[in-house]
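I am attaching a structure below and will ask some questions about it afterwards.
Here's a slice of the assembly, chains where they normally sit.
In this document, chain identifiers A and B correspond to the written order of the chains, with residue numbering beginning at 1 in each.
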Amino acid sequence: MKKIEAIIRPFMLEEVSKALTNFGIHGMTITEVKGFGKQGGYLEVYRGEKREVRFLPKIKIEIIITEDLVDKVIEIIQKTASTGNVGDGKIFVLPVENAVRIRTGEQGLEAL
Amino acid sequence: MSRRFLSLAIGIWFFGLPRTSFASEGLNQGDIAWLLTSSAFVMIMTLPGLALFYGGLSKRKDVLNTMGMSLIAYALASILWVIYGYGMAFGEDIYGVIGNPGKFILSKLPKDLPATSASSITENLFIVFQLTFAAITVALISGAYIERMKFSAWFVFSILWFTFVYAPVAHWVWGGGFLAKLSALDFAGGTVVHINAGIAALVGVLVMGKRRMPFLMPHNLTMVILGTGLLWFGWFGFNAGSALSASGLAAQAFLNTNTAAALGAVSWLLFEWLVQGKPTLLGFASGAVAGLVAITPAAGFVNTIGAIVIGVLSGIIPYLAVTYLKPQFGYDDSLDVFGIHGVAGILGCLLTGIFADPSINNAAGLLYGNPSQLWVQLLSVVVVGAYCAIVSLIILLIIKSTLGLRVRPEDELVGLDESLHGEKGYNLHI
């Protein structure tokens, strides 16, 4: 089992999740996060006081899947979430050792 | 010269009867008190009422820009009205088409001068009251344009539209222009305010094209409810203040306003419940606003039964316009300014021609034996609609080919608050 963590632009979520569902992924969790990267921030000025806002709104998608799906899922996300501009985000892959479905107590692959 | 008094003069000429039982012999502090209050009430409709109503309906990333469009419209209209707007609308009539803008407010105006010789309120008070109507009309349009328009373009549009559409139309209907002479009925602004704004809205979205994210995603419905409450509250000044006196007529307009708003809200909610299975709060709010719009031209002409019928219909017809007409034609009227203000405005204008009860205000509609009134009403819809459409189009095309109307696509995605204003609506993390 692997965990895919993808950081994407907020307004790309709709398309990415649609593509993943079409592919057959039927479980994921998203979080509103803020990201800081190569993408420049912007300036906020409150009554003449300037503040650089470096952390921009992003969405983190987390999907736990079996190993064989990893490459395909990465590909789908990468394609649908890309606009070609700096700030499109990143995908990370982490190892997962076990999964449990709370409703039933099932463990391992069956829990996904 | 002033709006109600003018129609009074016409009323007398038409029916040979005095219009209200309060003869105004000199200024009256009670009437002045009510008009001062009403002016503040109408002001609160725009700032913050409409700003909140529209702001809550916008996406989170566009909330400040959306609110800002209403705010700047209010401020610009406030300024221009005292400089030349009032003169253009209510100055000495020139061929029924426009007022003489020579009557600058900047020139000396004695503070205790009655608005007209027959008037119980002062002219500076009448200026203030009318100012708030001009301001909200411009602001109303913005709801259709949000989430895509340049702030600079809106700034310029507000000035031009105020000057070349609002001021003339107000003159025609209220300032002694040709529609007033035809005795078109518009108690508090169905034609001048709502149809006018609705048509400009429609033309604008056709010129600008669809947003990148052309769907309604209200980021804060509690703000929408707050805005609805302030609109409803302020509308009492709008409609009952338009009696220009603290009188039984004002009270009747107040009661009619509340009745139509309540029925608009309940009938929209019930209709939606029936059709879609769930009653929504946005439906309640939308119906309330539609009811308020529809009763606006009628408030001081119809009796309670008229108000009830107008209220019920205004919860259904605009609903159908928003839900079926818009997707059918595919125009992207962000917050349904045409669907609600335009459609309910036309509805109310026509129904006034049907339900006007002479015992209320010496004007009779179809049901009271005066079928010609309905034709006059229809005429005023067509004339105002056509004029507004053409001039709005010209203004928009001029701005499009100079400043440009729309922001860059990436700014639209990121949100206009950040890209145009460098601000965020909410900073909730610290």
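Here, a residue touches a chain if its C-beta (ideal position, glycine included) is under 8 Å from a C-beta of that chain, and two chains touch if they have at least 3 such contacts.
The model shown is predicted, which means the values in this text are computed figures rather than measured ones.
If you count every protein chain in this structure file, you get A x3, B x3.
Everything below uses one rule, namely that only the chains that are shown with their structure count from here on.
Chain geometry summary: the mean Cα position of chain A and that of chain B are 45 Å apart. Residue ranges on chain A touching chain B, taken from their complex, read 9, 11, 42-46, 53, 85. By the touch criterion given at the top, residues 213, 410, 413, 418, 422-424 of chain B touch chain A in their complex.
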